[in-house]
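Read the structure below first, then the notes.
Heads up, one of the protein chains got dropped from this complex, but the rest are sitting where they should.
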Amino acid sequence: MWGWGLIVITAVSGEPFQKTLIDRATNLNVASWSITSREVCSDACDAWKVTKSRLAGGKQEGVDVIEIDSGRLRILVVPTRGMGIWQVMDGDVRIGWNSPVKEIVHPSFVSLPARGGLGWLDGFGEFLCRCGLENNGHPGRDTIKDNTGAESSTDLTLHGKLAYLPAEFVELRAETTAPYRLMLHGIVAERMMHGPKFCLDTTLTIGPGSHRFHITDKVVNESASPAEFELLYHTNFGSPLLEAGSELWAPTRKVVPFNDRAAEGNIHDFAKFGPPEVGFVEQVYCLELFGRDNGMTVIGLANKAKDRAVSMKYKTDQLPYLTLWKNTTAIEDGYVTGIEPGTNYPYNRSLERLAGRVPKLPGKQHRLFEIEFAFHSSKDEVAGLQKEIEAIQAGQATDFIPKPNPPKAESSR
Amino acid sequence: MWGWGLIVITAVSGEPFQKTLIDRATNLNVASWSITSREVCSDACDAWKVTKSRLAGGKQEGVDVIEIDSGRLRILVVPTRGMGIWQVMDGDVRIGWNSPVKEIVHPSFVSLPARGGLGWLDGFGEFLCRCGLENNGHPGRDTIKDNTGAESSTDLTLHGKLAYLPAEFVELRAETTAPYRLMLHGIVAERMMHGPKFCLDTTLTIGPGSHRFHITDKVVNESASPAEFELLYHTNFGSPLLEAGSELWAPTRKVVPFNDRAAEGNIHDFAKFGPPEVGFVEQVYCLELFGRDNGMTVIGLANKAKDRAVSMKYKTDQLPYLTLWKNTTAIEDGYVTGIEPGTNYPYNRSLERLAGRVPKLPGKQHRLFEIEFAFHSSKDEVAGLQKEIEAIQAGQATDFIPKPNPPKAESSR
Partner (left out) sequence: MWGWGLIVITAVSGEPFQKTLIDRATNLNVASWSITSREVCSDACDAWKVTKSRLAGGKQEGVDVIEIDSGRLRILVVPTRGMGIWQVMDGDVRIGWNSPVKEIVHPSFVSLPARGGLGWLDGFGEFLCRCGLENNGHPGRDTIKDNTGAESSTDLTLHGKLAYLPAEFVELRAETTAPYRLMLHGIVAERMMHGPKFCLDTTLTIGPGSHRFHITDKVVNESASPAEFELLYHTNFGSPLLEAGSELWAPTRKVVPFNDRAAEGNIHDFAKFGPPEVGFVEQVYCLELFGRDNGMTVIGLANKAKDRAVSMKYKTDQLPYLTLWKNTTAIEDGYVTGIEPGTNYPYNRSLERLAGRVPKLPGKQHRLFEIEFAFHSSKDEVAGLQKEIEAIQAGQATDFIPKPNPPKAESSR
């Protein structure tokens, strides 16, 4: 395993190849560029290719995308949308989902406050979309400090700004000695005067030909004063991985329906997925997981035949709350499940604060988050994943709570 | 007449010339391009020219425009603003209006929710501006389904999003055999997750040297579930066609003032226009029209001398409600009239729903809308138009309602 608890990019042996692609400090944004392993490490490493290009047409005009083709996985990263990952191709199989939003929408076409704070949904289509950093979750009233320093009640918008902020810095690093890893490093700033001054420093690491990749994220509070933040990894899967008979595997300590709609189903079936259903209304579940002694946990989504799965490995002390979003509506309307580790559940921040689930970063401090994604494409690999997850559960009972239990203010309990 | 009830573009004989100008699927947006009849049909057809260019400077930075010069009419279409028509030049005469907004404003400079939902007015300047598709009309509270599937009260914005959505696909087709028609085909998507999934598929058709052109619009509901929609063709005329003594000709079944301000005038004079008046406050009228047996109706706006007019021909079963917007304010403030066939009147959608004027499209279905515009530039042509319209009225009485009758909820009647 790679560098858990380290910033991977500092662990490189030898002098890596380095190319800056975006840098606001030097007024740089390379519109079109590509490089192959042959140019960097000749025949010493397996064939890989990295390509940066700029989209055109409709609401994707001006969007920058970077494809990392590791030889096996092809990962499409979108600097213009907060370094989100649009999709991962595992050979011919697309891991991601078919959002009704068919373009990779440029932030300039979206007004987050629109439609009661749901403007974020105008561009939502990622495989991995980070939600935060000032807040994530449902729109609605919460208290902020306004420009005069006074407490002021305002409307938060769904899932925050992060996915609609363009990266201010992006560089590719490629090791020139074994294990010849590729590292895509980006910085996304969520800064304002009289408000949050956050920075997401993210590195995606993958080895040539590998079936897995690693995300190392630092959330930095650039302010001299402490600041609340929220971060949720909105990871989304549609067809073909998601189908009737797909299953979520997770070492589950506790599961609670998010609201009355989620409570309609049998809570014991929360991990099973149905086929696309016209008019299906989303069901959301709030999970807590078991981890190994070091806090590491593993979750997976497997297809019906159990010959294809994607897994996520992370530490529950970094990301203690897992949200499962089951949205098995018609294909046309976005048949998808979201498997979303976070610092919190997606209730409005005002409620999450009541529940003690809004972390605070001291001034000039950062917090580290890491997730490793792996793509399993045979019965054996999938069976191995299932065993690994069962070993973490280790026979410990799951607490199935049938009724929703949203955070409540003292006065309304 | 051309292909009423057909998608005109499918009726082409021979192999037409085809050029794709914008296509998000292939990541294409041709910045600058032009073609003439000589290159397509040599001397066989009358001279025409089509030019695509990109604007710069101020709030028009990055806006794509396409001019179709048919030999007589020059039509300026704006893909970046929902395939609206900015103006039509009939020889030296500009048909359109002088909006105080002097740029063709790029959507990225406009926030629709701003100023109480009136942000749309920051860029309004079109000859033909489509209003919709989730809603059009006045801003204000209405119920939507939010991201959880719950009914939620939110603020709609004036006239919806459609005019602020860039086309995701645009192609020119030109027939290479008689009648050598030009067809500009565009697709504008109004899609979001957990919300409307509409598509406007529009074709503008004109023959070389013709004094008329034809709009064929399909509104497609891409969702698997039914969806309400609203569509209004905000067609606007200023000087020189609009002047003191100009008249609207329409086979009018019924006319009602929109509000108390409109009721201030003599309802029998609703069709007559005055000169520019400083500080004039708009007067709006709600009309229902007579049509021929097949539902076709014709309306026109004629100047004082009755030697110039523009007419619109359409079917009242497609567009049952006609809104007349008289805004004869000072030239500097936008001296203009809007003649606006629609599926509804421009009351807030919550009111239009009460009146039964919000149509619903079943899942994966579309509805067709067609309008033919004709430009008349002699006393004889204008007299002919007047006769055509009178023939539809055919002596049938108009119901003049002097008091406004806005839709009301049961409880408030």
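For reference, chains read A and B in written order, and residue numbers begin at 1 within each chain.
Methods note: a contact is a pair of C-beta atoms (placed from the backbone, for glycine too) under 8 Å apart; a residue touches a chain by one contact, two chains touch by 3 or more.
What you are looking at is a predicted structure, and each value in this text was computed from that prediction instead of being measured.
Engineer: Of the residues B:Gly116, B:Pro240 or B:Pro362, I need the one that contacts the missing chain.
Structural biologist: In the complete complex, the chain left out is touched by residue B:Gly116.
Engineer: Can you work out which residue in A:Ser37, A:Thr157 or A:Gln283 touches the chain that's missing from view?
Structural biologist: A:Thr157
Engineer: Among A:Gly195, A:Gly209, A:Pro275 or A:Pro320, which residue is in touch with the absent chain?
Structural biologist: A:Gly195
Engineer: For the chain that got dropped from the picture, name the residues of subunit A it touches.
Structural biologist: 22-29, 62, 107-108, 111-113, 144, 146-149, 152-155, 157, 165-169, 189, 191-195, 197, 222-225, 363-364
Engineer: Residue-wise, where is subunit B in contact with the chain that is not depicted?
Structural biologist: 53, 55-61, 99-103, 106, 108-109, 111, 113-116, 118, 121-122, 124-125, 138, 158, 259, 261, 278-279, 281-282, 284, 329-334
As a convention for this text, only the chains that are shown with their structure count from here on.
Engineer: Quick one: subunit A and subunit B, Cα centre-to-centre, how many Å?
Structural biologist: One centre to the other, that is 42 Å.
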